[in-house]
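Dropping the structure in here first, questions after.
Presenting chain A:
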Amino acid sequence: MGNGKQTLVNRFRRLACASAIALAATGAQAAEEVNIGFTGPLSGGAALYGQNTLEGLQMAAKEINEAGGFTVDGETYEINLVSLDDKYSPSQAAVNGKRLVQQYNAPVIFTPHSGGTFALQAFNERDGFVVMSYTSVPTVTEKGNELTVRIPPTFTGYMKPFTKIAMKENGKKVAVANATHDYAKYWTKAFVPTWEAMGGTVVADNPMDYNKSADFYTGVSKVLAEKPDVMFIGGASEPTALVAKQARELGFKGGFVIMDQAKMGEMSKIIGGYKMLEGSVGVVPLTLYEEPGAKAFVAKYHKQNAEKDPTTEVAYNYFALHTVVQAMQEAGTVEDAEAIRGAFSAALKSLKPENNPYGVTAIDDKGGMMADPNIATVKNGEVVLQRMSEVLAE
Partner candidate 1 sequence: MLQLKNVEARYGSFKALEQVSMSVAQGELVVLLGANGAGKSTLFNTISGLIKPSAGTITLDGTDVTGLKPSGLVQNGVVQCPEGRKLFPEMSVLKNLMLGAYVHRRNKAAIKKTLEDVLTLFPILDEKKDQSAGSLSGGQQQMVAIGRAMMGRPKLLLLDEPSLGLAPLVVKQMFETIKGINEQGTTVLLAEQNAFAALKIAHRAYVIENGRLVMEGDKDAMLGNEAIRKAYIGA
Partner candidate 2 sequence: MNALTKISNFFMTPAMKIVMIVAALLFPFVAGNEYQIYVMALAFVWAIAVYGMNIITGLCGQLNLAHGGFFAIGAYTLAILTVDNGWAFWPAFIAAGAVGAILGFLVGVISLRLKEHYFAIFTLCVGFIIYLLLDKWEELTHGALGIINIPAPSGFGLVDFTETTPFYYLALAFMVLSIWLASRIAHSLLGRTFLAIRISDDLAASLGINLMRNKVLAFVLSTTYASVAGALYAGMVRFIGPAEAEVTHTFDMITYLLVGGIGTLMGPLLGTLAITWLTQSLQFLEEYRMIVFGPMLVVLVIFFPKGVVGSFLSWRGRRLAAAHDASQTKEKAASNASSNKPSAASTQEAGNHA
Partner candidate 3 sequence: MLKIHNLTKRFGGLAAVNNVSIEFEANKINAIIGPNGAGKSTFFNLVAGAMAPTEGRIEYQGMDITGMACDRIARLGIARTFQTTMLFDQSTVLDNLIVGHRLRTQSRLWDVIINSKRLRDEEKKCRARAQEVLDFVGLSHIGHRITADISQEEKKRVAFALALATDPELVLLDEPAGGINPEETENLAALIRKMVDHGVTVCLIEHKMDMIMSLADKIMVIDHGEKIAEGTPDEVKNNPLVIEAYLGSDEDAAA
């Protein structure tokens, strides 16, 4: 009997060791390290998205470490980024979260999806780590988790300016034809009431599965049958571009309201410029921003990746890790999650502009970042940028 137990225990020890060794191989050993966790989709359908968010974190970590680390309470630390794949699955994210906090004592865990965030929130307050959630879904901060930070500003701010511009440029009849995933649903839920409150009508409501659909013609022709002035579209940039293209092919002359997940710049590459997006309102990639912080970041990124432009995911996560490090310095601890979370407000104020490409200004008391982003309108084939506050003030 004793023998049997021994082997079982040993077996698990060995397994645990093997996995620890395997993991250790991913990060170099240094004297003083802070483990920062990441769990996100690195394989499966959402892998690209996950890798983009991770890239931003890696960029920031590399930058910090190459600059000799950062000092907290007289001690110099380097960042060790521990990334685990969760295939976009909440339960895997929870497993990874446990692992990151238990095996690596990570005080902060990044995750780029709402499901993962919800799963981590089941135990993050008890286990004492900050969830850095890269998702615009408002509910991640609404339920009052004290150790959650929502990195991108909530999209609800876009509703009024988008509606205002679209109505002015095109007319009051909108057809809803955006994607069906969770984020798109949240958008629709916020957008439709705003549109109606501002005097518009929704003439067709026909969301489509942008990532699985074989073909958008059916769905697009269906909403076009209702003769809308404006089409509300949006999902990932590429399929969104296709929807816009097919709508034009089917004779749609109005403008698009493009959900912020799709970036006009990326769409223009697929459909050959902005001509097809005439009269549309949406967001553009960072590369088109005029602000010095954005320009500095883009330049830095291009130095490392000559061929690619930084995506929003890269930029926000880059910013977020810098903010975390700043907050650790402000709080004077690399361990106490509550203190780190508490120092975010101060950290945002002292953050260097080049580390804050989107110009995030503050964090609300529930943990949501706040910013005044640029809104893009296509007029005569050209993109016109305006600050959100400017649009609202008009």
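For anyone wondering why these and not others, all candidates are chains of the complex that A comes from, given by their letters.
One rule holds for everything that comes next: a residue touches a chain if its C-beta (ideal position, glycine included) is under 8 Å from a C-beta of that chain, and two chains touch if they have at least 3 such contacts; residues count from 1.
These numbers were taken from a predicted model, which means no experiment stands behind them.
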Task = Scan 1, 2 or 3 and return whichever one touches chain A in the complex.
result = 2
Message = If we count contacts the way the header does, which residues on chain A are in touch with candidate 2 in the complex?
response = 1, 4-5, 8-9, 12-13, 15-16, 18-19, 22-23, 25-26, 42-43, 47, 83-85, 88-91, 94-95, 98-99, 101-103, 114-115, 118-119, 121-123, 126-127, 137, 139, 143, 180-182, 184-186
